[in-house]
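With one protein chain removed, the remaining protein chains of the complex are shown where they sit.
Should a chain be cited, it is by its letter among A, B and C, assigned in written order, with residues numbered from 1 in that chain.
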Amino acid sequence: MAETAQWTPRSAWAGIAQPGTFGAAGRGGVTATLLEGHGLASLIAAPGGAEALARRVEQSLGLALPTAPRIVSGAGHDVIWSGPDQWLLRARSRGEMPSLIAELARYAAVSDQSDARAALRLSGPHLRDALAKGVMIDLHPAAFAVGDAAATSVAHLGVQLWRLPDAAEGPAFEIMVARSLAGSFWSWFAASAAEFGCRVVAGRG
Amino acid sequence: MRYSALSLLTQALRGHKGWTPVWRDPAPKAEYDVVIIGGGGHGLATAHYLASRHGITKIAVLEKGYLGSGNVGRNTTIIRSNYLLPGNTPFYELSMKLWEGLEQDLNYNAMVSQRGVLNLYHSDAQRDAFARRGNAMRLAGVDAELLDREQVRAMAPFFDYDNARFPIQGGLLQKRGGTARHDAVAWGYARAADSRGVDLIQNCEVTGFTMVDGRAVGVETSRGPIRAKKIAMAVAGNSSRVAAMAGMRLPIESHVLQAFVSEGLKPMIDGVVTFGAGHFYVSQSDKGGLVFGGDIDGYNSYAQRGNLPVIEDVMESAMALWPGLGRVRMLRHWGGIMDMSMDGSPIIDRAPVEGLYLNAGWCYGGFKATPASGFCFAHLIATGEPHPVAAAYRLDRFASGRLIDEKGVGAQPNLH
Amino acid sequence: MSAQPFRLASGGLIDRSQALSFRFDGKSYGGHAGDTLASALLANGVRLVGRSFKYHRPRGILSAGPEEPNALVELRSGARREPNTRATVAELFDGLEAVSQNRWPSLAFDLLSLNGLFSPALVAGFYYKTFMWPASFWEKLYEPLIRRAAGLGRAAGAEDPDHYEKAFAFCDLLVIGGGPAGLAAALAAGRTGARVILCDEDFRLGGRLLAEKREIDGRPVAEWLAAALAELESLPDVRLMPRTTVFGLYDHGTYGAVERVSDHLPQPQPHQPRQRAWRIQAKRAILAAGALERPIVFPGNDTPGVMLAGAARTYANRYGVLPGRETVLFTAGDDGWATARDIAAAGGKVAAIVDARADADPARKALADRLGARLFAGGVVERARGGRQLDQVTIRDASGATHALACDLLAVSNGWNPTLHLTSHQNGKPVWDEEIHCFVPGTLPAGLAVAGSAAGRFTLATALEDGARLAREALGDLGLSVAAAGPVPAADDEPCGLKPLWRVTGGKGPVFPGKAFVDFQNDVTDADVELAAREGFRPVEHLKRYTTLGMATDQGKTSNLSGLAIMAEQTGRTIPQAGTTTFRPPYTPVAIGALGGHHRGKAFRPVRLAPTHGWSSEQGAVFVETGQWLRAQYYPKPGETDWLATVNREVLAVRETVGICDVSTLGKIDIQGADAAAFLERVYINGWKALPVGKARYGLMLREDGFVMDDGTTSRLGEHHFLMTTTTANAGKVMQHLEFCHQVLWPDLDVGMVSVSEQWAQVTVAGPKARKTLRGVVDPEHDLSNEAFPYLAARAVTVGGGIPARLFRISFSGELAYELAVPAGYGDAMMRALMQAGAPFGITPYGTEALGVLRIEKGHVAGNELSGQTTARDLGLGKMMSSKKDYVGRLMANRAALNEPERPSFVGFKPVDRRERLRAGAHFIGVGKAATMANDEGYMTSVAHSPHLNHWIGLGLIRGGSARIGEQVRAYDPVRGGDILVEICSPVFLDPEGARLHG
Partner (left out) sequence: MRITCPYCGARDAQEFSYLGAADPVRPDGMAAAEAAMADYVYLRDNPAGPHRELWYHGSGCRSWLIVTRDTRTHAISAVEPAKVRKAGEAA
């Protein structure tokens, strides 16, 4: 008989990134917040079913499904365009994922992806300089507005990223990477951010 | 005139004033026994073997640019016969044997240099695949040795053995593999063919075929029509374009393959080495430049140039294999157009159009094949029968299923 | 450190307050911040800097820029040694060490210069005509000698200790070159608020403005330049990138550039790369790269002390160095005169001005008089002498009389070639401009405009005007306002008359006529070009390839046009008839490390780690690279030193009690939709419509050409919901294939698919005690009995008190086995729970090696058999091919040639002598038959040592296949020295009835 107490989830960043600082001392050019505890699901609308799904999401979560590469955020949820008739739904609390999935499964092919990604919030005055060392798309404010999202590749691995409203310390983005690749992503990120000095903090949604 | 150390010294004393043109510059005649379209390595070799082995000398080689302006002058000069499949191995081994006697046959030093070709392996599965290939080579009478990691380290101590993402476990070595001076191969064949009376006609572009009763009896060219009893195509890179003039579609796509050379360096590496965990191969020329390359860019192209993703992929692989190259500079890069066939192997066959013969689909392996390609194509043209070692290179094998797919990637040319 | 005897007392853009010390060939010298190695050497009176490639001729400093063919050194030492570094662009830093190259034993006394004695025989292409006899001597004797002489500098060999990185940038306008045209462009565009990147290869922006004594907007250029740079720096969307060479133009406005972040420092600062490779995506670009001065071909023109005239005044004006005390100017145009003027202004003596133009312009005569120089109008320099240092030139005047003049600098000017390299990177051919006697850009690549000297508009005024105008046009094209672009900077036009002189002939030498060099570094002389013409190597590409003209590290920047001109003259054609000079990328050589960036060593490619990786590491697993993944290969226990002993133990544990093995790496694809089953029918060869919900089935898919693509089990989780598993290796490929089938082939099917590989940690629990072990992990409300959860059942369960999980009763090992999947975050916990639950049974973790043994014992195909060269029938799976439906690969798989009985097919093998080891890759030869290709019957695909049978077993493909069971053949493995007898047998070595599956 298994003891429930044993079943502690392991962070996607465990053994890879921990709070602290690295790189050039005293610069604080980049801040990385290790995100934990989100729920995540992929949604694929059936042919002709996107409108019904959008209505349902609007009703349940108060969010308008974006029809272009954007993120639409509410108090507890975000929806992120991820392909034609495809979205990611993120919930601040993963506890509600089973019921959300069950509810939306009538309108779309829904797959739980809560454990499939490692996620970071990134901010800081030199964030764009650090990201430019691998991100192959234009993140200039004029080209990538607050709320814009993209699936792209960085240092030979796939990521999804989107722009948050600027933070006090500078521009801010969130970025998600496949869980199995978190270590390689971090290796690239740490090398890229080191010259600006990086602070790593643990965070929740 | 005959080339030798003596003729060189004699000329040196005369200020080299007595050298004569390496080949004539004839005007096209109205008719030939054989017209060869394409004055690259394969076309020129075909002319040489038709003339020297089959006594057919009423031949014109038609070249739209200058002789050797295609892939024979754009490749990374590697020669080898380390093939797996029975459709390939004897053919490439014949080529290797012809390379070994080339200078004497042509009275031209093409600097055939058998300093070895080493394919590295990085996993047990790759080792077993190389053993399978090495054993197939041995069965076909080709030399092959399977080396372990320490044997490779002894040959190339500067590779990354201790910090590699895909550690080197060993390699498959063909000692008789190596390199040849690519331009000299074209020039040597051209000079030899010319000396037997073959007309080498430059700046002569074929614009169409003259057809009579469904049979090809001549070509239209930028220098006028030329009639021919037999017409042979050796225009790899452009095979589909020329075939289209005769109403044929081929199992071929044209792709760009890039190549690179570094600045000249004192000798560092003797033979040819291929990295097994990425797309990269390297050798060092007699002038000291590292000559290297990687994968094709991967999309149809006739542009003879590539793009940065593949360039960077090659450099990443270079650094992964050989981290001492960081401060070595890439001097030049360029591209050639490959006839990428649907199974990765070539075609030497009669075309479905009567009177037309086809030599195509060499992928990125055409240079090493030059002597045997010319030899077997000449045999086919002269005798009407395929040469036994090239008998598998039939055009109908795609429909019939007798494919020669060394890599096992199927009908996707950019993966071969 | 000695004094700097040629350093001017004042002037120049060096920082005289910063004294730097450096060493060249072991000797210490001094210089200043702002110097290049070349300017510092000249300041110290060092003229002999290198040796040429073939004849080992003494060489000095020809230029002051990237075109330098002669002054190449090995910079730095040890693992940081950089061969073939151009002293003219190497920025001086304190402690810099450089040594000369391609000489032995020393630069001044080079024994290899004896090559020069044989030079009458060592003409272009000599090697093609000799070394042919005897045949075997080429590799053994001749070639080793040639290779010993090969190359210039020595590469470090050792691992480069510095790191590199890549970066990506985007802009409205990329300006290439920070001279007058580039600055005018950047200012005009920057002021409008456009996003501008300005790159310059130099460490200081300004281009020729740094070397010329001119005025812009009525101010000295230095003042104007400082103001312009200050303004550009104040503009937020303008990025100034000095030390950055745009080396290549690629498709659709992508520019490759390399930034030398740290090359001006002894070593990079902490966390800084040595260099950074940029991929710049520009909507528009302006090439304002200036021009390169052309030398003249005449005997002795390679003597150290012969220098391009523009370079000579660069050294004087920018670096405060007098390039010679006694100067002769040899010019074919007006521009050279500026050098005479500036050298004189710097205090140098101008002994003579040889202007090859016959017309005697009185203004020139007056200037010569003012400078105190003898003027030879219509004269030429027919010979330069001096060996290691120029000491005399022979001038032939207009009347044919010769005059020997002592001098230590011969400044040569023959006009300028536009630096149009980037315009030819996309096959653009430059065109000859008869007015200005140079090639100018031809058809331009989309989005690129050319300004100033790079376009052949050589004067300062036109450069400024061009830059500003083209920037406005570019922004206009983009629909951006140019209202704020500001005024165009103004300057006076300078004279730029020119009558080019390609070479000087007719001089009389003492014994041999002196060599006249076209390509300095590769030692190509005018006689070599003549020889090429004589032998018929007349097309420009033949000329280059035959003589090696233009193939050296400078890629013909100073030589291509002279060579072409001589060929034109030899063949009675004009220069454009003789050919064009085109340039392949890169513009200047680029360090391989820079383009490799971060991706070397362990970071060469990303590594994927299973959710159980941390746990496996704790268990002491040995890991193996399988594609992108790092997987546990086996788990040695303390004391186990032989991997085979470990694997045998792991296999036996599975056969006897229970083992667990991570299979999270398998591809997992969620397929949903009303047509999901119909979709699977088309991608798999077997049937899916009838698969009940809650059950799994083995599936095999083909490529459209009929060969096997992949296999795996797919489970029906709901009426319209399937979960497909793929092999680890093919997960990405299969996903792409399914999307192709859906989006391209059958877009009308209602089906959607998404990878869930990352979501689930999955583990195989295999062995007679598998059910009992699982019973301790799966929540008790789930009935795991054989009846309730039979073979091939596939269902959602929960573990750990409600954690959602999936359980599949499938077996790769032939044992009672399950695969349990939990959300990846629980993967670690799952392994610990299973180990605890299985502890009473001696549960054993096993790795990919044991996994392989278990499947080989059962005759299951895997990666080695799915080689892409095998069909379903080859693998004994032909019966799965449905005849009732269409599916990918059906028609091609049915081609007659793929169904001939001679095709090797799948069977098992065991050694006749059971002590023998089998090897995958061995070929099969009939007993008593010769080991030839004709007798090759197939090969061994997979082998394993079966601890159960206590001998090696193998799987393979052999002609005749299962019809030959019981027959013996040779397993021939010459590359490993193997040649043993094996017996053909069933591929199923264990439990052929499958009884163990049911526990």
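In this text, a contact is a pair of C-beta atoms (placed from the backbone, for glycine too) under 8 Å apart; a residue touches a chain by one contact, two chains touch by 3 or more.
Everything numeric in this text was worked out from a predicted model, so none of it was measured.
Student: Which of the displayed chains are touched by the chain that has been omitted?
Tutor: Contacts of the omitted chain with visible chains: A, B, C.
Student: For the chain left out of this view, which of A:A14, A:A105, A:A151 or A:A167 touches it?
Tutor: From the options A:A14, A:A105, A:A151 or A:A167, the contact with the absent chain belongs to A:A151.
Student: Looking at the full complex, which residue from C:S21, C:S113, C:T130 or C:T254 touches the chain that isn't shown here?
Tutor: From the options C:S21, C:S113, C:T130 or C:T254, the contact with the absent chain belongs to C:T254.
Student: With respect to the chain omitted from the figure, which of B:D143, B:D160 or B:E253 is a touching residue?
Tutor: B:E253
Student: In the complete assembly, which of C:D705, C:E815 or C:E937 touches the absent chain?
Tutor: Only one of C:D705, C:E815 or C:E937 touches the chain omitted from view, namely C:D705.
Student: Which residues does chain A use to touch the chain missing from this display?
Tutor: 68-69, 82-84, 86, 136-137, 150-153, 158
Student: What chain B residues would touch the chain not displayed?
Tutor: Residues in contact with the chain left out: 238, 240-241, 244, 249-254, 298-303, 307, 309, 342, 398-399, 411-414.
Student: For chain C, which residues touch the unseen chain?
Tutor: Residues of chain C in touch with the missing chain: 250-254, 279, 281, 426, 446, 704-705, 732, 736, 739-740, 742-745, 747-748, 885-886, 891-892, 894-895.
Throughout what follows, only the chains that are shown with their structure count from here on.
Student: Distance between chain B and chain C based on Cα centroids, please, to the nearest Å.
Tutor: Using C-alpha averages as centres, the distance is 23 Å.
Student: Between chain A and chain B, what's the gap in Å when you average each chain's C-alpha atoms?
Tutor: Taking the mean C-alpha position of each chain, the two centres sit 49 Å apart.
Student: On a C-alpha centroid basis, what's the spacing between chain A and chain C, in Å?
Tutor: Centres of chain A and chain C (C-alpha means) sit 32 Å apart.
Student: Residues of chain C that contact two or more other chains, please.
Tutor: Counting only residues that touch two or more other chains, chain C contributes 166, 279, 599, 602-603, 605, 607.
Student: Quick one: which residues in chain B touch 2 or more of the other chains?
Tutor: In chain B, no residue touches two or more other chains.
Student: Please name which positions on chain C make contact with chain B in the complex.
Tutor: Result: residues 53, 79-84, 120-121, 123, 126-133, 135, 138-139, 143, 146-148, 150-160, 162, 164, 166, 248, 250-251, 254, 256, 274, 277, 279, 425-427, 527, 531, 534-537, 539, 541-542, 545-546, 548, 551-553, 555, 584-586, 589-597, 599-605, 607, 624-626, 703-707, 863-864, 867-869, 892, 895-898, 919-923, 925, 931-933, 935-936, 939, 972-976 of chain C touch chain B.
Student: Over in the complex, which chain C residues touch chain A? Could you list them?
Tutor: 163, 165-170, 195, 270-272, 279, 281, 598-599, 602-603, 605-611, 614, 629, 670, 672-674, 721, 748, 750, 752-754, 756-761, 776-777, 779-780, 799-801, 803-804, 823-829, 832-833, 836-837
Student: Which stretch or stretches of chain B touch chain C in the complex?
Tutor: 3-5, 7-9, 12-13, 15-17, 19-23, 25, 65-69, 73, 86, 89-90, 100-101, 103-104, 107-115, 122-125, 127-136, 138-141, 144-146, 158, 160, 163-167, 172, 181, 183-184, 187-188, 202, 262-268, 277-278, 284-289, 303-305, 307-308, 311-312, 315-320, 323-334, 399-403, 405, 407-411
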